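Missing here: one protein chain of the complex. Every other protein chain is in place.
Our next item is chain A:
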Amino acid sequence: MATPDLLFNLRNLFYLGAYQAAINNSDVPGLDADAATERDTIVFRSYIALGSYQLVISEIDSSAATSLQAVKLLALYLTGDKEGAISSLKEWLSDSAIGSNPVLRLIAGIIFMHGQDYNEALKHTHSGGTLDLHALNVQIFIKMHRSDYAEKQLKIMQQIDEDHTLTQLANAWLDIAVGGSKIREAYLIFQDFAEKYPMTGMVLNGKAVCCMHMGSFEEAETLLLEALNKDAKDPETLANLIVCNLHLGKPSSRFLSQLKLSHPDHVLVKNAASSDANFERALQAVA
């Protein structure tokens, strides 16, 4: 019999967005050193996902493993120290001893992606090596509107482990990005998650997004309200609720204000602000 995959549960919780649950369930006995590092990486990435950047920065000291240092860089970047983080990042990446650390490369990808420097991000992530990296590649290519490349990355993931949560998730992202009949497949993937694992806001949002793309905004609304019950401040839930309500002809301003308050950096908020300016500019142009 094969050795049990001790971190299986933890990883799933993390990938499916149950960050607090991942943190709470991180006390897995019988881990070797590598697995323990991976566990810590997941835990700290969960804290970052929850917005607890300072905790991560103060908890990870200079003696920690490269992976954890990389995670700390991400936390630094997200607190606003972008230049500092990027310069350390570049330094480390060029260090032959640690430059190929997959977590470091993953974090590099994420950070450059935030700067919308997809070329730079891909430079470090394209060669893959872990499912995380491939998944990030899928995401980058989707953002670049190159679903053809994303699909190739997904194929690799499927070869490695087709039933892995991350592979399934990446499959769903790509399905949603290419649209059409694939939307239903994405929906089914999220549905599978919903049945297999505890329901998370991420899964609910995934289902809701699929519903919206299939034109069933009422169902999407139900799902999103359920997600809102789980986390009233989840930015994607709020953003999707705004979109959903617009389509349903329902007032959405309350959610918008809430999103503006809690996540002023969210794409939707930024877009709203810039389109306001756009409109004025267009008015000038057309007049």
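We adopt the following convention: contacts are C-beta pairs under 8 Å (C-beta built on N, C-alpha and C of every residue); 3 or more make two chains touch, one makes a residue touch a chain; residues count from 1.
Simple rule for what comes next: contacts and distances are computed from a predicted model.
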So one subunit is absent here. Using its UniProt record, which name fits best from "Coatomer subunit alpha", "LsmAD domain-containing protein", "Sodium/hydrogen exchanger" or "AP complex subunit beta"? "Coatomer subunit alpha"
Which listed residue (A:Arg146, A:Lys230 or A:Lys260) would be found touching the missing chain in the intact complex? A:Arg146
Among the options A:Asp81, A:Asp192 or A:Glu226, which residue touches the chain absent from this view? A:Asp192
In the full complex, chain A touches the hidden chain through residues 1-5, 8-9, 14-15, 17, 19, 45-46, 48-49, 74, 78, 93-97, 99-100, 109-110, 113-114, 118-119, 122-124, 126-129, 132, 134-136, 138-139, 141-147, 149, 152, 156, 159-163, 169-170, 173, 175-184, 187-188, 191-192, 194-196, 202, 205-206, 208-209, 212-216, 219, 235-236, 239-240, 242-243, 246-247, 249, 266-268, 271-272, 275-276, 278-279, 281-283, 285-286
